[in-house]
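Every protein chain except one is present and positioned as in the full complex.
Up next, chain A:
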Amino acid sequence: MGEQSPVLEMTGIRKVFPGVVALDGVDFRLFPGEVHALMGENGAGKSTLIKTLTGVYEIDGGEIRLGGEPVRISGPLAAQQAGVSTVYQEVNLCTNLSVAENIFIGREPRRFGKIQWGKMRQRAAELLARLDLDLDVSAPLSSYSLAIQQMVAIARAIDIDARVLILDEPTSSLDTAEVAQLFRVMRRLKESGVAILFVSHFLDQIYEVSDRLTILRNGQLISEHRVDELTQVQLVEKMIGKELAALEDLEDKAQSNRERSAEAKPVLEAKGLGRTGAIAPYDLTIHEGEVVGLAGLLGSGRTELARLLFGADRADTGEVLVDGKRINLRDPQVAMKHRIAFSSENRRAEGIIGDLSVRENIILALQASRGWTRPIPRKKQDEIVDKYIKALQIRPADPERPVRNLSGGNQQKVLLARWLITEPRLLIIDEPTRGIDVGAKAEIQRLVAELSDGGMAVLFVSAELEEVLRLSHKIAVLRDRRLVEELENTADVDADRIMQTIASGATS
């Protein structure tokens, strides 16, 4: 690799936003046939660097060379023409169009100005076959899971004769098997000489698939390494710029505090609760101060189970008891009256309201429960919001900034703040740490532990087993839209034990 010249060379890249220097003299290079991970915490400048490369932002200083030639990337189209293709974290496709249309949108095969549908479908199928996917390319994209949609986005990107392929958090919504499939595709592309820029918050994945990595912090280049030269601990230290004390602290705390008082009362009981096509009827009891973790593969019904407990979807069988009394959970408002809170896994579509400010997003649920006639006085709003911006370290600490301009981790904190100010007795959080950086992840985990110590019941849904194991008192394991086992999280329970349950589908 050393003798080759880089396909992409960025030197002294500078990007300034009003009041913030987002990138300050960053160098970055990418060789053909390598997977290069871009590392850094939220707000380190990863996204900004990628956006200067994809033409979303124009650089304020520095130089970008592609294949040795200086280029000016003036827009997303120019980037594509220069051979830079991107697959973003959140799937940016039109779910109402067919798979084939999504792959070829804007570059449909034409003859005499007429789209050749047959040829388009055929080529789409061929392209997907290269990714080991066998899909009905005429079906609307919405009929496939998020993971498949992600693959379609990659198929689209690699068909544009990409010299440089940018994968921004492609694995955050994929399950293990799908990740393996993606990595196979990445390796194949790498062999064909494509340079891949890979962003992921999963360190194991970085180590599995990447050749080299570049670390950014606060808009500055920290260093570039071969992956085998650097241990994970060293990497994390460079990323967050401090010792791992914070993380390890949590580890200790979590381990020691996972015992709960025996006389804790149940907050919520679900009896035979189910919804056809979503989740088979299940029983679940959550006690005061207890963290119940939901474990299972993608599509195993974790989210579906959680949504029923908030009335986000209506159950068609079974009942829910709060404090031993049956409640009619017909919509989220009823759940909120009983002080149940739910933060969706789909941050962008079901969580934040992008146009509204951080302050407005935080007070939204509390305001909704008070009704529109009783506005929260502005002074009180500012107090609450300031308190939570400080407590959760929301960055930037500007309550009036539109929430869409915040990074994913900070948006997640805004959502947590939204629910915490309603003082829930049961907090249901679905994938709160997905797609956010190590530091913010540790903070959120610590927060969950603290809330539970304070007596709050928490239903914690996560695709990451380690996280579920670390935080939960009790773990409910799901498989094929069915709750198959409920385990006390004792010392002998580990990831292998849970994986076995998931794999075998044992019922207790």
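Following the convention adopted for this analysis, contacts are C-beta pairs under 8 Å (C-beta built on N, C-alpha and C of every residue); 3 or more make two chains touch, one makes a residue touch a chain; residues count from 1.
Throughout what follows, contacts and distances are computed from a predicted model.
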From "Simple sugar transport system permease protein", "MaoC-like domain-containing protein", "Acetyl-CoA C-acetyltransferase" or "Hydrogenase-4 component B / Formate hydrogenlyase subunit 3", the UniProt protein name for the chain not displayed is "Simple sugar transport system permease protein"
Touch assignment to the omitted chain, from A:Glu288, A:Glu350 or A:Glu464, lands on A:Glu350
Only one of A:Gly61, A:Gly193, A:Gly272 or A:Pro375 touches the unshown chain, namely A:Pro375
Across A:Ala312, A:Leu329, A:Ile444 or A:Val484, the one contacting the chain not displayed is A:Ala312
Hidden partner sits against chain A at residues 16-18, 51, 55-58, 75-76, 88, 90, 92-94, 310, 312, 331-333, 336, 342, 344, 348-356, 360, 363-365, 367-376, 418
